[in-house]
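Note that one protein chain is taken out, while the other chains of the complex remain in position.
And then subunit A:
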Amino acid sequence: MQTLRASWFGFEKHWTWYRRNWRATVVSSFLTPVLFLLALGLGFGSQVQSTALIGGVPYLEYLAPALVVVTALQGATFESTYAIMSAFLWQKSYVGMVATPITPAQVLYGQMLWIGSQMFVRSAVFVGIAVVLGAAAGPGILVSIPVATVAALAFSAPLVAYSATLDKPDGFTTIFRFVMMPMTLFTGAFFPVSQLPDWLLPVVWLTPAWHGIELARGTTFGTLDLLPALGHLAYLTALTAAGIALGVKFFHRRLAV
(Lines give C-alpha, C1' and ligand atoms only; values in the text may rest on other atoms or scores of the structure.)
Protein backbone atom coordinates (compact mmCIF):
# COMPACT_ATOMS: atom_id res chain seq x y z
CA MET A 1 0.00 0.00 0.00
CA GLN A 2 2.78 2.35 1.03
CA THR A 3 4.73 1.28 -2.04
CA LEU A 4 1.81 1.97 -4.34
CA ARG A 5 1.35 5.42 -2.84
CA ALA A 6 5.03 6.30 -3.11
CA SER A 7 5.16 5.06 -6.71
CA TRP A 8 2.16 7.19 -7.51
CA PHE A 9 4.02 10.35 -6.49
CA GLY A 10 6.68 9.59 -9.10
CA PHE A 11 3.91 9.25 -11.64
CA GLU A 12 2.50 12.59 -10.52
CA LYS A 13 5.82 14.30 -11.23
CA HIS A 14 5.69 13.10 -14.84
CA TRP A 15 2.07 14.07 -15.13
CA THR A 16 2.91 17.60 -13.95
CA TRP A 17 5.60 17.75 -16.62
CA TYR A 18 3.26 16.37 -19.25
CA ARG A 19 0.55 18.93 -18.54
CA ARG A 20 3.09 21.63 -19.35
CA ASN A 21 4.77 19.96 -22.31
CA TRP A 22 2.24 17.66 -23.99
CA ARG A 23 2.14 19.83 -27.10
CA ALA A 24 5.78 19.11 -27.80
CA THR A 25 5.14 15.36 -27.67
CA VAL A 26 2.15 15.38 -30.01
CA VAL A 27 4.24 15.28 -33.18
CA SER A 28 6.33 12.27 -32.26
CA SER A 29 3.59 10.33 -30.56
CA PHE A 30 0.59 10.93 -32.80
CA LEU A 31 1.63 12.40 -36.10
CA THR A 32 4.19 9.71 -36.91
CA PRO A 33 1.73 6.82 -36.61
CA VAL A 34 -0.81 8.68 -38.70
CA LEU A 35 1.77 9.16 -41.43
CA PHE A 36 2.69 5.47 -41.27
CA LEU A 37 -0.92 4.46 -41.53
CA LEU A 38 -1.49 6.81 -44.46
CA ALA A 39 1.66 5.93 -46.39
CA LEU A 40 1.94 2.20 -45.77
CA GLY A 41 -1.69 1.33 -45.15
CA LEU A 42 -3.61 3.52 -47.57
CA GLY A 43 -0.93 4.40 -50.11
CA PHE A 44 1.32 1.37 -50.35
CA GLY A 45 -1.51 -0.91 -49.22
CA SER A 46 -3.65 0.07 -52.21
CA GLN A 47 -1.10 -1.71 -54.41
CA VAL A 48 -0.92 -4.83 -52.28
CA GLN A 49 -2.93 -7.86 -53.32
CA SER A 50 -4.47 -9.56 -50.32
CA THR A 51 -3.45 -13.22 -50.04
CA ALA A 52 -4.58 -16.25 -48.06
CA LEU A 53 -1.40 -15.87 -46.04
CA ILE A 54 -2.63 -12.62 -44.51
CA GLY A 55 -6.12 -14.01 -44.10
CA GLY A 56 -7.59 -12.49 -47.20
CA VAL A 57 -8.22 -9.15 -45.46
CA PRO A 58 -7.35 -5.72 -46.91
CA TYR A 59 -3.70 -4.83 -46.23
CA LEU A 60 -4.69 -1.66 -44.37
CA GLU A 61 -6.75 -3.69 -41.89
CA TYR A 62 -4.00 -6.29 -41.66
CA LEU A 63 -1.48 -3.62 -40.80
CA ALA A 64 -3.43 -1.52 -38.28
CA PRO A 65 -3.39 -3.70 -35.10
CA ALA A 66 0.30 -4.51 -35.62
CA LEU A 67 1.18 -0.86 -36.08
CA VAL A 68 -0.45 -0.10 -32.72
CA VAL A 69 2.00 -2.51 -31.10
CA VAL A 70 5.03 -1.35 -33.08
CA THR A 71 4.33 2.30 -32.32
CA ALA A 72 4.01 1.61 -28.60
CA LEU A 73 7.29 -0.32 -28.66
CA GLN A 74 9.08 2.51 -30.39
CA GLY A 75 7.69 5.07 -27.99
CA ALA A 76 8.69 2.94 -25.03
CA THR A 77 12.23 2.63 -26.38
CA PHE A 78 12.73 6.38 -26.24
CA GLU A 79 11.10 6.64 -22.82
CA SER A 80 13.39 3.91 -21.48
CA THR A 81 16.74 5.25 -22.64
CA TYR A 82 17.64 8.95 -22.62
CA ALA A 83 14.88 9.83 -20.16
CA ILE A 84 16.23 7.31 -17.64
CA MET A 85 19.83 8.37 -18.08
CA SER A 86 18.87 11.99 -17.59
CA ALA A 87 17.07 11.21 -14.35
CA PHE A 88 20.23 9.54 -13.03
CA LEU A 89 22.95 11.72 -14.49
CA TRP A 90 21.84 14.98 -16.04
CA GLN A 91 18.81 16.28 -14.20
CA LYS A 92 19.43 13.83 -11.34
CA SER A 93 15.77 13.89 -10.42
CA TYR A 94 16.00 10.31 -9.10
CA VAL A 95 18.74 11.43 -6.73
CA GLY A 96 16.39 14.08 -5.36
CA MET A 97 13.59 11.57 -4.95
CA VAL A 98 15.52 9.08 -2.84
CA ALA A 99 16.38 11.80 -0.32
CA THR A 100 12.68 11.63 0.63
CA PRO A 101 10.88 8.60 2.09
CA ILE A 102 10.69 7.20 -1.46
CA THR A 103 12.97 4.18 -2.03
CA PRO A 104 14.93 3.38 -5.22
CA ALA A 105 12.52 0.53 -6.02
CA GLN A 106 9.55 2.88 -5.71
CA VAL A 107 11.27 5.34 -8.04
CA LEU A 108 11.41 2.55 -10.62
CA TYR A 109 7.78 1.52 -10.10
CA GLY A 110 6.65 5.12 -10.57
CA GLN A 111 8.67 5.35 -13.78
CA MET A 112 7.19 2.10 -15.17
CA LEU A 113 3.72 3.25 -14.20
CA TRP A 114 4.29 6.41 -16.20
CA ILE A 115 5.70 4.63 -19.26
CA GLY A 116 2.84 2.12 -19.22
CA SER A 117 0.17 4.82 -18.94
CA GLN A 118 1.70 6.85 -21.73
CA MET A 119 1.83 3.86 -24.04
CA PHE A 120 -1.76 3.00 -23.19
CA VAL A 121 -2.91 6.50 -24.11
CA ARG A 122 -0.85 6.56 -27.30
CA SER A 123 -2.24 3.18 -28.35
CA ALA A 124 -5.79 4.32 -27.64
CA VAL A 125 -5.28 7.42 -29.78
CA PHE A 126 -3.78 5.32 -32.53
CA VAL A 127 -6.76 2.95 -32.54
CA GLY A 128 -9.06 5.98 -32.67
CA ILE A 129 -7.22 7.28 -35.72
CA ALA A 130 -7.30 3.83 -37.33
CA VAL A 131 -11.08 3.74 -36.89
CA VAL A 132 -11.43 7.15 -38.51
CA LEU A 133 -9.24 6.11 -41.46
CA GLY A 134 -11.24 2.93 -41.95
CA ALA A 135 -8.35 0.71 -40.92
CA ALA A 136 -10.19 -1.08 -38.12
CA ALA A 137 -11.46 -4.53 -39.06
CA GLY A 138 -13.84 -4.64 -36.10
CA PRO A 139 -14.26 -3.92 -32.39
CA GLY A 140 -11.61 -6.56 -31.66
CA ILE A 141 -8.96 -3.96 -32.46
CA LEU A 142 -9.70 -2.38 -29.08
CA VAL A 143 -7.82 -5.26 -27.48
CA SER A 144 -4.68 -3.99 -29.24
CA ILE A 145 -4.59 -1.13 -26.75
CA PRO A 146 -3.81 -3.17 -23.61
CA VAL A 147 -1.82 -5.65 -25.69
CA ALA A 148 0.42 -2.90 -27.08
CA THR A 149 0.86 -1.54 -23.56
CA VAL A 150 1.97 -4.90 -22.19
CA ALA A 151 4.30 -5.49 -25.14
CA ALA A 152 5.79 -2.03 -24.68
CA LEU A 153 6.39 -2.70 -20.98
CA ALA A 154 7.97 -6.07 -21.78
CA PHE A 155 10.58 -4.25 -23.86
CA SER A 156 10.76 -1.16 -21.67
CA ALA A 157 11.40 -2.85 -18.31
CA PRO A 158 14.63 -4.66 -19.30
CA LEU A 159 15.74 -1.58 -21.23
CA VAL A 160 15.18 0.72 -18.23
CA ALA A 161 17.21 -1.70 -16.13
CA TYR A 162 19.99 -1.60 -18.73
CA SER A 163 19.89 2.20 -18.92
CA ALA A 164 20.32 2.31 -15.14
CA THR A 165 23.76 0.71 -15.53
CA LEU A 166 25.15 3.18 -18.09
CA ASP A 167 27.31 6.25 -17.61
CA LYS A 168 27.08 7.57 -21.15
CA PRO A 169 24.43 7.30 -23.84
CA ASP A 170 26.62 5.78 -26.57
CA GLY A 171 24.96 2.37 -26.35
CA PHE A 172 21.53 3.74 -27.15
CA THR A 173 22.24 4.31 -30.85
CA THR A 174 23.16 0.64 -31.13
CA ILE A 175 19.85 -0.31 -29.55
CA PHE A 176 17.88 1.92 -31.89
CA ARG A 177 19.65 0.64 -34.99
CA PHE A 178 20.19 -3.01 -34.26
CA VAL A 179 17.34 -3.89 -31.92
CA MET A 180 14.45 -1.49 -32.35
CA MET A 181 14.57 -1.06 -36.15
CA PRO A 182 14.82 -4.79 -37.06
CA MET A 183 12.23 -5.57 -34.40
CA THR A 184 9.90 -3.08 -36.06
CA LEU A 185 10.44 -4.42 -39.57
CA PHE A 186 10.84 -8.17 -39.27
CA THR A 187 8.49 -9.43 -36.57
CA GLY A 188 5.31 -9.74 -38.58
CA ALA A 189 3.93 -6.22 -38.66
CA PHE A 190 4.34 -5.67 -42.40
CA PHE A 191 4.43 -9.25 -43.70
CA PRO A 192 3.92 -12.71 -42.17
CA VAL A 193 7.02 -14.06 -40.44
CA SER A 194 6.54 -17.31 -42.38
CA GLN A 195 8.24 -15.46 -45.25
CA LEU A 196 11.45 -15.24 -43.23
CA PRO A 197 14.15 -17.92 -43.40
CA ASP A 198 13.55 -20.66 -40.83
CA TRP A 199 16.79 -20.08 -38.97
CA LEU A 200 15.69 -16.55 -38.12
CA LEU A 201 12.39 -17.54 -36.53
CA PRO A 202 13.74 -18.41 -33.05
CA VAL A 203 15.12 -14.89 -32.82
CA VAL A 204 11.77 -13.44 -33.84
CA TRP A 205 10.03 -15.50 -31.16
CA LEU A 206 12.21 -13.89 -28.52
CA THR A 207 11.03 -10.37 -29.32
CA PRO A 208 8.15 -8.84 -27.40
CA ALA A 209 7.08 -7.30 -30.73
CA TRP A 210 6.21 -10.66 -32.29
CA HIS A 211 4.17 -11.77 -29.27
CA GLY A 212 2.39 -8.43 -29.15
CA ILE A 213 1.62 -8.44 -32.88
CA GLU A 214 0.35 -12.01 -32.78
CA LEU A 215 -1.95 -11.10 -29.89
CA ALA A 216 -3.19 -7.82 -31.34
CA ARG A 217 -3.84 -9.16 -34.80
CA GLY A 218 -5.25 -12.43 -33.53
CA THR A 219 -7.78 -10.70 -31.31
CA THR A 220 -8.68 -8.17 -34.01
CA PHE A 221 -9.57 -10.89 -36.51
CA GLY A 222 -10.65 -13.49 -33.96
CA THR A 223 -8.12 -15.98 -35.28
CA LEU A 224 -6.23 -16.68 -32.09
CA ASP A 225 -7.03 -19.59 -29.77
CA LEU A 226 -7.06 -19.13 -26.02
CA LEU A 227 -4.01 -21.26 -25.27
CA PRO A 228 -1.54 -19.52 -27.59
CA ALA A 229 -3.01 -16.19 -26.49
CA LEU A 230 -2.27 -17.02 -22.87
CA GLY A 231 1.19 -18.16 -23.90
CA HIS A 232 1.99 -14.82 -25.55
CA LEU A 233 0.62 -12.94 -22.57
CA ALA A 234 2.62 -15.08 -20.14
CA TYR A 235 5.82 -14.44 -22.08
CA LEU A 236 5.27 -10.68 -22.14
CA THR A 237 4.40 -10.61 -18.44
CA ALA A 238 7.46 -12.69 -17.58
CA LEU A 239 9.71 -10.35 -19.55
CA THR A 240 8.21 -7.34 -17.76
CA ALA A 241 8.60 -8.95 -14.35
CA ALA A 242 12.19 -9.99 -15.04
CA GLY A 243 13.01 -6.49 -16.29
CA ILE A 244 11.53 -4.87 -13.19
CA ALA A 245 13.34 -7.29 -10.89
CA LEU A 246 16.63 -6.42 -12.57
CA GLY A 247 15.70 -2.74 -12.51
CA VAL A 248 15.09 -2.81 -8.75
CA LYS A 249 18.57 -4.24 -8.31
CA PHE A 250 20.26 -1.71 -10.59
CA PHE A 251 18.31 1.29 -9.28
CA HIS A 252 19.32 0.36 -5.76
CA ARG A 253 22.94 -0.09 -6.75
CA ARG A 254 22.93 3.27 -8.49
CA LEU A 255 20.99 5.37 -6.00
CA ALA A 256 21.90 3.88 -2.62
CA VAL A 257 25.68 4.26 -2.62
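In the analysis below, a contact is a pair of C-beta atoms (placed from the backbone, for glycine too) under 8 Å apart; a residue touches a chain by one contact, two chains touch by 3 or more; residues count from 1.
What we mean here is this: contacts and distances are computed from a predicted model.
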In UniProt, the chain not displayed here, chosen among "FAD-dependent oxidoreductase", "ATP synthase subunit a", "Rod shape-determining protein MreD" or "Lipooligosaccharide transport system ATP-binding protein", goes by "Lipooligosaccharide transport system ATP-binding protein"
Can you say which of A:V98, A:L142, A:L166 or A:A229 touches the chain missing from this structure?
A:V98
Against the chain that's been left off, what residues of subunit A make contact? List them.
5-6, 9, 12-13, 16-17, 20-21, 91-93, 95-103, 255-257
